[in-house]
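Starting off with a structure, shown below.
The complex appears here minus one protein chain, its other protein chains still in place.
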Amino acid sequence: MSTEEELRAAIARQFGRSLHIRTLDTGSCAVCEQEIRLLAAPHYDLHRLGFFFTPAPRHADLLLVTGPMIRAFEVAARKTYDAMPGPKVVVAVGACALGGVYPADPFTHGTVDAVLPVDVWIPGCPPSPLALLHGLGVAVGRLAEKVRDIPFTAEDDTERVRGAS
Amino acid sequence: MTSELITAASRAVPGGVTTFQVASPDLEAVVRDLHGLRLADMFASDGDTPTLRLVWANDADGPQSGYVITETSIENGEYPALSDIAPAAFVEECEIYEQFGIRPASGKPLNRIMLPPHTGPHNTGTQNTGTQNTGLPTLGHRPPSEPEEVRAPHTVAGQAFEFPFGPVRQVGVESLYYGLVTSGEEVVDLYLFTWHKHRGLEWRLAGMTPRQALFLVERAEGLSAVAMGWAFAAAVEAATGTRPPAAAQRTRAVALELERLYNHAAAMAALCQSTGLSVGQSAAEIALERLLRLNARAFGHRYLFGVVDAGGAGRAPDADAIRADLPGAYGEFRRAADALLSTNSFVDRLEATGILTADQAGALGLVGPVARATGRLGDARLMPDGPYAGTGIAVPTATAGDVLARFTVMLAEAAESVRLIGDFIDAGTVTGTGPGTGELRPGGGTGLGWAESPRGEALAWVALDDEGRITRARLRPASARNWRGFDDACRSQNVFTDIPIIEASFWLTAAGMAR
Amino acid sequence: MTPLDLFYIAAGAWAAAAVAGLVTGRTTGGLRACCALSALGGAAAAGGGGWSLLYGDTSVVSAGAATLTGGPLQLQATSLAGVFAALLGVVAVAIACYAPRYHAPSAGTALYLAAYNVALLGCLAVLTAGGMVTFLIAWETMSLACYLLILRHPRDLAVARGAFWFLALSEAGFLLVVAAFVILSATTGFTTLSGIAAHAASVPGGWRAAAFLLAIVGFGFKAGLVPLHVWLPEAHPVAPADGSAFLSGVVVKLGVYGIALFAFRLAPPLGTWPGLVAMGAGAVTAAIGILYAMAERDIKRFLAYSTIENTGIIVTAFGAAMIFRASGQSALWALLLIAGIYHVANHGCYKTLLFLEAGVTEHATGTRDMDRLGGLVHRLPRSAVIAFAGTLGIAALPPLNGFVSEWLIFQGLFQGFRTGSHLTGILIVLAAGTLGLTGGLAIYAFVRGFGIPYLGMPRTRQAAEATEQGQPVLGPGLLAVACVALAVGAPVMLAALSRAARTVTGVTLGPLLLPGNLTVIPAHTDFAAFSPTYLTVFLVCALAVPLLIYLAGRPRAGTERVPVWDGGIVAFRPRMQYSAMTFSAPTRVTFDALYRPSVSVSRPSDDDPAGRSGPVHYAAQVTPVFQRYLYRPLVRGLEWLADLVRPVQSGDVNLYLLYVFAVILLAYLLGAV
Partner (left out) sequence: MTLWFVRGLRRGVVTTRYPARPEESARYLPTPPAFRPRALTAGTADRLAASCPSGALRRADDVLVFDVGRCTACGRCAAEAPHAVTTSGAFELAATSRSVLVKTIPLRGETG
């Protein structure tokens, strides 16, 4: 198995049961934050899955990053990442963080992975709490990544299209 | 001249907006005379000579309500110091200086609002150098500023010390830097930096078509996407002389009221969290989630992005879904609210906390529930020429000005929103595509647009060139207004633990402040 | 050969030093020579003091030529004064090591050194005075010399005011002291202290009590008993560092000596209530002293108030000792006397040390304001270590010396129930409670007093650029060693003290206090016990354990160094750390009745929203209650009185002749009656 798969297996061993999450807003429009807050709400209750929010990066295993990574915020982002003990996972959340809304320009880097080493990408504007739950599961290697097999072609088209990867 | 202005300000105008040219010398006198009105916004636009625009709102429940815009062209890079007469102008004076390099004549030191001290690896939330070494583009001429001229908002002197808080704060909240200046016991002062989130939206919008722009405008403050989008769309429509179909307007209104509902539910959850009442938070979040699912079912988006379109409505509500789910979702909201109001430990924390007086709200030009909780009547839905015209909308107010007053105002607004949604749906709405959506008329011009976001009046002003592309767009979400009342509210008591409660009751976003 | 001979040597050396200072103080070499002589005198005095502890009281000898009074000086070395003399010597040596680097040679320095050595001489004379006239002369000499050494920079108004406060109050005190002596000598018919002491018992108790009360007030002015303390915070900051060290380390202690002299040698036997008076005064002084220290930003004012607190602790111990004596608990009487004297020695050492370090800080940074300092531990490492030792001592934390004496005092007070009388028992325990509060606040105050200037980040450029180059280290270092010695060698010290105390108390406390094996027992075996020596050893070892573990574990544990989590701001700013005033804000708020704090918040303009344009200035001032509400009216009254009698002073010679005539006439009439 490839080194990446080994890494995923290691993370699954490390974090499979319990994992602490720190969030980081690098310039979002406040909607991704709302969805992340709702993860702890009764409807989704991520604690039942062994995920917990922690305000201190020192105790965090996973960093949920939203927003297009404003350049003025770069230092704070790096410091937050550095403050986390290894092994650590970075999850880029939302279209902003994936480069969908802002280009790389004097104000923003445009994407999170321009500054932080992203491990998991969660699309969506905003990604719904369900999408976030799935993403967290993928991040800790507990859920299978599905998007690899979705062709994004309509059903009436019989012939499957290989993904770019 | 000014008397003419006053009469104009108190006269019903088709479209609700009157514009006047004011020469730079007599601007000060005009501001003195218009001081009875609320200074809603102030911005500049670049040209051969930069133009300074002041937007005055006449908050009244009646035909005389409306906006007055004064246009003044600035020759020598200076204009009379307006913030000495109308304190609400101070933030914009600073912003305009950052962006255009024109400043009030009084040499009063200006604060840093939008542009970070300097970008690059050594940017800090707190240190400060001149704007000229931020490598960021500005809307106008780069200000000719020495570092000491644009200074950090506060430097602590004497025996107090600054408690640094942020920009990376607790989980699931936006990045925001508080400087809490304290003597160890009392809150001497409190200020905030939001430039960590400045995305240069007004700079980006220049050169876009309105439809492209809307995509970003909705994301200026995602939690009031409908209001901001509607204000912007209305501005564009005013600029092009487009009359959006009434059905499309009603669609927008339905979305706007749904937005108000879910925001007030979220504010309620935040209030419970800040007071440590987890059960109440859970109850509020159940209501919030159900309202968001209602949004998704009715408009296809949990946060109602893409509902507003330039000249019409981009998405149509599923009226049956709303009729089916709204009562249940609002029932959750109502039950949670009632339970909270009958929980003394909760109400006691809210009572007499974070008090703002009506005078403060007026001086700072505050809007929305924050202002209405002090007894000021100000609601963009009362302005003429909207879908609300015939609805006999009731604007709830309170007088205490504390957190509890804001909370009760929000609850009353939620009830009113439910009624309005019902009325609008019964009156009929339209689908996003096809006839009735409304198309933008070609051509250029300038226009002002407004909508009442859950946080208060959202304003937008655009100037379009003849191809209909944006030359200057001004976005002013309610958050850009109300943060300036935050430190006064925090200083009204000297209890640190009240600050999160006050923040929750303001329910603002850093994104809206920074744009 | 008696301790007196050593004292003669000391006196000679200091006299010579005074002259040398006056003559050669302008040159570096001369400065050094003067200080060398001064150090020699100090060594001799220390030796003499130590010796007189073991030697007992010498006989009264008449020395020197005729004095102002016509009679010769009467000298006597007593065990009671021994500790004070030894302390005087040690402090003199330390300051002598410190001064050459602290003072720049100049005319002012020359005068200062002369005055300083004369003051040393005066102190020694006070401690060796065998007769009341000698005592009074010596006392006045010391006071005037101290006035001169405070007045180092007479052009400065603040200096002049501070010096004047000192002079005025010590003169006021002097009159009362004279009255006290006159009462005793008139009633006993003796002028030698030993004579008075021997025959005091025959005097009616009312006279003795009156003499004692006059004495405690009179000496209280010097010792700094509240409300007679106001000169300390005024004079200490303006005097040179070693001068204020001398004031706090020795001069204040002489006031305490005077109180002890009357309480235990001259005035007794006294009843219970004078003891209660002394104890109450001491407890109040201790509490108020530390509370005011808490509100000070100026390091030296802070230390001055802390001196007031320690005086209070000592006087409380003495008062309790008097009570126990009156109630026949001679063991506890001796214990508290010893504990009080021990605390005198301890406080003399670490307070001198701290004042000297305050001088170092002021020289290195140019300010005494805690809120303008910070981070000095990195700039002045050696001074920081020494100051830390002194801070541990004064905060009464083991293993340093302050802990030993305060422990003994508390143990003595806790046995108040042994007086038999419930009321006195309760009152003594109340005093113990007050001292408990004081001790807690003292730790709080000195966490602040050390943490704000030495730890954290520098708050000003001066603090950031401070350097240890050419700063004196030896003197304070010596005192730090003394502090440690007083802690580790506590059993030895206590043995010597108990022996010395025998000359006053008559009881031999030795076995009761020290049953051997370095353990200390507060007079009653069933009560408590501890061993300062073992405690020190243990604490040092305990400190070593984690260190060893760390050193042992370091290679294996893979450590990753990351900066402190600061919420994402790039750098903490100095303005983001606790300042002296904010640190003490809770106390200021709790005791605002005492502080009468006045807070002022000034903004450039109050209606600038979203951030005032410009700095927000916050200032909290504390009203010195006693200056304002006690002394100011007093001074006003005096001025009013002076206005009344001014007409008498017309300047007309004939009128004055008339006065003379009238007085003579009056005298004749009285004679005739």
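A, B and C label the chains in the order they appear, each numbered from 1.
In the analysis below, a contact is a pair of C-beta atoms (placed from the backbone, for glycine too) under 8 Å apart; a residue touches a chain by one contact, two chains touch by 3 or more.
Keep in mind the model is a prediction, meaning the values are calculated, not measured.
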| item | value |
| --- | --- |
| Partner chains on view for the chain not depicted | A, B |
| Residue among B:Arg297, B:Arg334 or B:Arg491 touching the omitted chain | B:Arg297 |
| Hidden partner chain, touching residue among B:Ala105, B:Ala339, B:Ala394 or B:Ala427 | B:Ala339 |
| Residue numbers in chain B that touch the chain omitted from display | 212, 215, 279-280, 282-283, 286, 289, 293, 296-297, 300-302, 305-306, 314-315, 335, 339, 342-343, 432-433 |
| Footprint left on chain A by the chain that the document does not show | 4, 8, 42-45, 48, 95, 98-101, 103, 113, 118-125, 127-128, 130-131, 133-135, 137-139, 143, 145-148, 150-154, 156-157, 159, 161, 163-165 |
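Methods note: only the chains that are shown with their structure count from here on.
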| item | value |
| --- | --- |
| CA centroid of chain B to CA centroid of chain C, Å | 64 |
| Separation of mean Cα positions, chain B and chain A [Å, integer] | 30 |
| Where chain B touches two or more other chains at once, by residue number | 122-125, 167-169, 175 |
| Multi-partner residues of chain A (each touching 2 or more other chains) | 57, 73, 75-76, 79-80 |
| Chain A contact footprint on chain B (complex, rising order) | 116, 119-125, 135-137, 167-175, 195-200, 203, 215-216, 219-223, 225, 266, 269, 282, 285-286, 288-289, 292, 302-303, 305, 509-512 |
| Chain C-facing residues of chain A, complex | 56-58, 73, 75-77, 79-80, 82-83, 85-86 |
| Contact footprint of chain A on chain C as seen in their complex | 560, 562-563, 565-566, 568-570 |
